[in-house]
Every structure is written in C-alpha cells, then in structure tokens.
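With one protein chain removed, the remaining protein chains of the complex are shown where they sit.
Labels run A and B following the written order; every chain starts at residue 1.
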Amino acid sequence: MSVVSGNAWPANDLWPREHYLSSGFRLRDWLLTTDHKRIGWLYLASITAFFFLGGVAALLIRLELMTPRGDLVTADTYNQLFSMHGIIMIWFFLIPSIPATLGNFLLPLMVGARDLAFPRINLLSWYIYTIGGIFTLFAVIAGGVDTGWTFYTPYSTMFSNTAVLAAVTGVFVVGFSSILTGINFIVTTHKMRAPGLSWMRLPLFVWANYATSLIMVLATPVLSCTLLLIALERVLGIGIFDPSLGGDPILFQHLFWFYSHPAVYIMILPGMGVVSEIITCFSRNPIFGYKGMAISIMSIAIFGFIVWGHHMFVAGQSLYAGVMFSFFTFLVALPSAIKTFNWTATLYKGRIHFTAPMLYGLSFIGLFTIGGLTGIILASLAIDIHVHDTYFVVAHFHYIMVGGMVTAYLGGLHFWWPKMTGKRYSELWSKVAALALFIGFNLTFFPQFILGYLGMPRRYHEYPADFQILNAMSSLGAGVLAIGYLLPLVYLTWSLFKGQPAGSNPWNAKGLEWLTTSPPLKHNFVQIPRVTEPAYAYDRDDG
Amino acid sequence: MSEQRAYLPDIERGLRFLPEQASRFAGDLDIFYLVMVVVCGLLTILVFALICYFGYRYRANSHANREHIPSPRTSQRIELGVLTIMFVVFMGLFAWSSDLYLGQYRGPQSAMTINVIGKQWMWKVQHPDGAREINTIHVPVGETIALRVTSEDVIHSFYIPDFRIKRDVLPGAYREVWFEATTPGEYRLFCAEYCGSYHSRMRGKIVAMEQAAYQRWLSRQGQHDTPEVQGARLFSSYGCSGCHIGESSVRAPELAGVYGRPVPLSSGGTVMADDAYLRDSILQPQKHVVAGFNPIMPSFSGQISEDELLQIIAYIKSLQPEESGTTPPDDTTDGEEP
Partner (left out) sequence: MLTTETTDRRLSAQGPVAEQFEAMQQQQASNQFGMWLFLATELLLFGGIFASYVVYLFLYPQGFSEASNLLSLPMGMSNTAVLLTSGLTMVLTEHTINAGRRRSALLFLLATLALGLSFLAIKALEWHHEYQEGLMPVLGLAFEHSGEHAQQVRLFFHFYFSLTGLHVFHMLVGLGLLGTIAVFILQWRDPPRIARQVQITALYWAFVDVLWVVIFTLLYVLRL
C-alpha cells in the first residue's frame, strides 16, 4: 500500500465507475435524496452560505470598530449586525457545522453501516434547518433584530421593536433539526455498528458526535421552551419573565444558559473528534490514552450540564451558588486539559507529516489551549466580576469556537475532502490558507484579551479613544483571517472540477471510511466490514 | 447626535495593558490575575514548545529513535499524574479566587449608600444628602461607599473597570455593590449589559476626591432635601400617612422601627424588613401581609417612580420609635438641613 509522504499525493488514480455522486444528476435526486452522503452535501452548501453571511456581518463590525466613533453604521445597525452575526454563526453554522456535514457523511461509514438509522428523518432535518434559515433571513430583511443572540428579557420581550419574533421562530425551528440529527446519530451509534466494532473500538470522532448528540437531544428542547415563552410573551402578552407582574427576568437567563452552556460543548466536542483522527493519522501513532479520551469526551458532555451558572456571576445569584458553579467549571476544565495533553503526547515518537489537515489540527491544539486556559481565568469568580461582559469573554469564546471548532471543521474538510469528492486539492494553497488562518486568528483575537482586561465592554458601538490601537490590530487581523477562509472556498471548488483523482485511501489512514472507494459507493460498502482491531492501529514504521 | 455625545465624560488616556488600580480591591485582584496569566502562559508555552519539538524531532524523514513507546499502563499512569497535577493547580486557583470573591462581595460596613438608577441610556444618582447627579458620581476616597442599584427598564450592568467591580442592574430588584476608592481622580463608568440602541453611550465617570475636596464639592451643590425629607413629603402626598400614622381610622401596620426587624406574616412565618421587602410592600402589598392585618392596601405599582420609591424607603428607614433625632414628617417645613 502506498504511503503518505511529506510533499506529494500518492500516485493512485483509482476512480470507481459507480458511486453515490454518479447516480442521479437531476435536482430532485438531490432535494429528495435520503442518502446520508448527499444530505451531508446539502448541509455543507447551506452552512457555507450562512458562514459567509455571518462573516460579512463580522467584517462590518470590525470595520466599524476601526475608529472609536460610530462613523460607519448607526448604533441600531451595529446592534443588528452583532445580533445577526451571533444568531447565524451559532445556530446556523457552528452547531450544525461538523455534526451535520462531516458527521452526516462519515458516521455511517465509520460504524460500517449503509446509512443512518432514519434516512428520511435525516432529510427532514435539513428541510427544517432550511425553514429556520428562511425565518432568520426574513428577520434580517424585515428590519433586523437587535437583542443580541442571547435574547435577554425584558429587553427582548418588552423593549425591542425589531423583528424579534421572526428571529426567535427561526432559532426555535432550527432547534428541531439538531434534535432530529442528534436522535439519528445516537440510534445509529447504538444499534448499527458493524460486527466486531465494540464501543471501545469506535473512532473518537464517533464518540465525539455521540456525546454531542446527547447534548443536542437533552439541551435543545429547553431552549425551544424558553424561546416559546418569549414568543408567547410578545404575541399573547403572557408575562412569565415580566418583572412588573412578579415574574423574574433572571429565570430566563437560567433557562437560556441551561441550554446555551451545553451548546458550547456542541460547538467544540465534534472538533475534538476530528482532531483526534487527524493527529493520529499524520503522526502514524495510535492515540495516546484512548480510554482517557473517550471518558473525557463523555465527562465534558455530562459536566457541561451543571456549569451554566458561570454565565451569571454578576447577575445576582447567591454567593454560594456562584462558588459552586465556579467549582464545577474548574472541574470541567480537567478533561479538556487531559485531551490537550494526550494529543500532544500522540506526537511523541510518531512519524509526523505536515499536510494541510495536520496544520489545521496542530493550530487547533494551540488555539484550543489558549481558549481553554482563558476559560479557567473566567471561571475564577473574582476575575469574572471584572471581565464579565467585556472583550475578554469575546476573545475567549472565539478562541474556542472559531480557533477551535472552525479550525477543526476546516481540518476535517481537508482531511476527508478526497473521500467525499474523490479529488485532490492544491497542497501549496491549502497550507497557505492554514497559515493565514492561524496568524489572522491570533492577530484578531489576542488583542481583545487585553482590551477586555482594560475594561472595554462587549457590544459597544463607540468606545473611548485609547482602546483604538488594540481595536485596529484586531480589525487588521480580521482581514487576514478572511483570506484564510476565502482561499479554501476557491481551491476546493476548483478541485471539484480540475482536481486529480485521490484514490480510496490517499492518507493511508485507518478507519472503516477508508475501506470503500472515493467517492464512496451508494450504499457505502460492497459488504459490511468486520472489525478486528482497535481504532488507530497505525504503524510508525510504514512511512 | 453630537448633543448626545457632548455629555459623555471621556477620560483621556494612553495605551496601557492594565487598567488603573483605583480601589482597594483592584490591587489584590491584579496580583491574582497576573499569577493566573503566568500559570496559563507557562502551560500554553509548554504545549506550543512540545508541539514544535516533537514536530521537528519526529518529522517524517528524521531518523529519530522511535522504539519503546509507553505501554498502555504507563500512559495511563502518566495521564493520571497529569490529571492530579492539574487538579491540584486548578483547585488552588479556585480557592484563591473564591476567597477574593467572597471577601469582595461580603464587604465591610459602608459609610454611606448612594442610590443609582439605570435607565435607557443614563445613570441617575442621588446622594444621601439629596444631591443629584447624572452620569457622574462624586465620592470621597478612603471610605467604603455602597451603591444601591436598580433599573427603570431593562437589565443594565454597573461597571467601573478601574475599581474592578461590576454588578447587574435589574428592574424590580435592588442590588448592592460597594468599593473603596484609594486614589483621587476620574474613572470610567460603563454599562456592561447590552441594553438597546445607545448601550455604548450609557457611560459616565466616578470622581474620587480627597475628603476635604469632597466636602467642598458637597457644599457647592447647594441645599437639597435629603431623601428622607423628600420621602416624608411623598409619604403624605401619596396618602400613605392616612393609614400608617398613629391614630388613623384604618388599621395599618406601624412603620416606626420596622426596618431591619423580622416581621410576622399572616401566612405564618416571618420576613426580614429590608429594602426589597419595603419595595414589595409598596408595589405588591398582597405579597407579604403582616399578621393581624387585612390585605386592604392598594398597589402603587406604576404610580411611583423608582427614585420616589427609594426616597420613601429612606424615610421609612429613618423612622425610629420614640427617638429624638428624627424629624417627624409634619414638622418639616422646607426640609432645610445643614
């Protein structure tokens, strides 16, 4: 078998005669497909559109913040920009990003199944996602929404006169799409593993998606119920969060964060899964401490449910509730620390190939480390009093979600692109893009930590003049980052038409998905494979 | 627009990496923060260094020794070791931070309480002696100042970076925040919780002054009725005195001395008569009915503004039974007090 070498794609030009892309080219073959691989593509196309939409909003925000005065857009427009940026990026890009695209495509392949357990529900979830997206776009057209992605009451219920209802409906609807995806993944992982594929042989990508699905299934409905109460409050005049009726606006925050904190783990666990696949493959080493990795994924998912109060340290919960939530938050950092350690240790005595996916993977480890450790700083009650709702928080969660999840998503896309399309992409340009991303990202978000500790509150349209230098650095970085995101769009699209065939296993990787052709067959496998070895049975000497 | 900007008290400053340390808490917090940054920085450098070192040493075409990788048992032990070390480090940091936090939030006895009301998009301030300000708070240094904060509309957040304090300002509830300014000067006040269109203009400043300068400032503010006096006037103009004063025909609880004492309720049990209780009793009289009384008091919700409420509460607090120091409401002619 040919082997990955440092700088060349293997000369392997297998191209299957029949595969999932070759059967049916009409529009209805795509829109009515129940093939998980094609649904993965539907999701990929839609989330890419939303990603660039949310990205444009981000760029406008950064442009506005080049100067301390509000001179590019009005205050109201600015508020709508960051609200749309948050809503779109979180619910229409990050949450479905890895699970609904790579997960949809790969989960059945990785467990050795012909499809997910409920193919039609899988398609339904995409349609629900689309309907949610239409509501959100409608909210943008109908004058935008200015509540921030958090919809805090009583601002969202009684004071904002923007298209809150349309946006809330959009998010409410899209929640059901992730619930359905979650159910599908859980059932598939439980019931459809190939013979011999025990739980402890599952790739960590499957573990990560399984844990993510658990959170989706258990947390999303609480968000739905909270948004429903907001909608009822706006439409019917029901006042469960209305302080003038004796309702409690803090209750909204509890319900909201009960979902939205676990949702943060929806937005990072799949990335951890992807990186575990990449790091092992390109260091030709089994993962360091497989069991520890699987356990830490599950414990992050479970502990994630009891730390929501750390979003409310200054909102006036009792002192001791604050201390408890801080304690649990420190605890939830432990499994993350173990994971970072294990990825790094996986490199030890490996045979490391610096391919584009590997560059993304290593960037992920670095950025996630910074994001995670600043999370510890935020979990410290005393510091959080000072930096809560400042740019420190903004920088922290962008390190996790953008530096972590988006980097992992791009890494995964580069890793499995040859599998999904059967084509190779430009090696040089992909490395340039990975580098631009790493540099641009740090330039954008590192200055924001300093800004935050200096006290610049988030969601500020105008700011005191002495914050300008740091803000300008950040805006400059955003430009570089934008290049890092646009480049893959160009060369990956190019590869679809002009790329050389990749062959079934260009990286010489382990895992069931590499046993089938690239692109895979319509029903994935000629015969369901039988698994006889643990995951990542790499051999350091075969390269 | 320019008019809006005109009153924004911007404070000139150069580029810096730490905000000024202008309260007693700020110094303690910064030490902890710097330790945090050093610990986290070292861990980050460790990870980056290991990645670079392994990446170079075990690059695909190197001839490094790849024999003897740790067995699963060894790697499990290493993992547990790392876990234990991290656990100890994290718990240490947790204990330190919680200790700081509890110290900060429990706070010492305050010398005075200033009322602060947030509304879209300004801060309204009333000092204990009655002086009023908007978006600016003058305070003396070296004294513990408590702020009683509340909101007239949405949630705001009261934030002074140079003092390292922040507290959400909620509609329908009183929250307290306190600080002790150490250095005279002007410090920024921000609204940190997004509150609508001009959130970023809901800014103000804290002017910390030496005691003598503060006293001079106070005297320049002219004569004011204290909140107690203003509250006394409201107490009779809203008709509260009709029932709550001595020999009225309607029976209502006596208010003198009620503040700070437990009150027995008709539902059984007691409640501490604090600010929140008094506030509720005015706005939602039926919520806690005092034992032995009929629930006949009408609600004043929607009729009394937030500052008036604070004044009435101040008045009720000042009522002490058979005490000579307090001025009874009817004797106050114009509230002239030195």
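Keep this in mind: a residue touches a chain if its C-beta (ideal position, glycine included) is under 8 Å from a C-beta of that chain, and two chains touch if they have at least 3 such contacts.
Since the model is a prediction, treat every value here as computed from it, not as a measurement.
S.K.: Which one, A:19, A:431 or A:523, makes contact with the chain that was left out?
M.R.: A:523
S.K.: For the chain left out of this view, which of A:239, A:322, A:335 or A:357 touches it?
M.R.: Among A:239, A:322, A:335 or A:357, only A:239 touches the chain that is not shown.
S.K.: Looking beyond the chains shown, say which of A:56, A:137 or A:187 touches the absent one.
M.R.: Looking across A:56, A:137 or A:187, the contact with the absent chain belongs to A:187.
S.K.: Specify the residue from the set A:208, A:229, A:281 or A:487 that touches the hidden chain.
M.R.: Final answer for the missing-chain contact: A:229.
S.K.: In the full complex, which bits of subunit B touch the chain not displayed? Write them out.
M.R.: 267, 284, 286-287, 289, 295, 299
S.K.: Just checking the interface: what residues of subunit A touch the absent partner chain?
M.R.: Within subunit A, the residues touching the omitted chain are 108, 113-119, 121, 179, 182-184, 186-187, 190-192, 195, 217-222, 224-226, 228-229, 232, 236-240, 245-248, 251, 255, 258, 523, 528.
Just so we're on the same page, only the chains that are shown with their structure count from here on.
S.K.: Could you put a whole-Å number on the gap between the CA centroids of subunit A and subunit B?
M.R.: About 36 Å, centre to centre.
S.K.: Residues of subunit B touching subunit A in their complex?
M.R.: That would be residues 10-19, 29, 32-33, 36-37, 40, 43-44, 47-48, 50-51, 54-55, 58-61, 64-69, 72, 75-76, 78-79, 82-83, 86-87, 90-91, 93-94, 96-98, 100-102, 104-106, 120, 153-155, 157, 159, 161-162, 164-168, 170-173, 175, 188, 190-201, 284, 287, 301-302 of subunit B.
S.K.: Quick one: which bits of subunit A touch subunit B in the complex? Just the residue numbers, please.
M.R.: 5-6, 70, 75-76, 79, 146, 148, 152, 154-155, 158-160, 243-244, 246, 249-250, 283, 285, 288-289, 291-292, 314-316, 319, 322-323, 326-327, 330-331, 333-334, 337-338, 340-342, 344-345, 347-354, 362, 365-366, 369-370, 373-374, 376-377, 379-383, 385-386, 388-390, 450, 453-455, 457-466, 469-470, 540-541, 543
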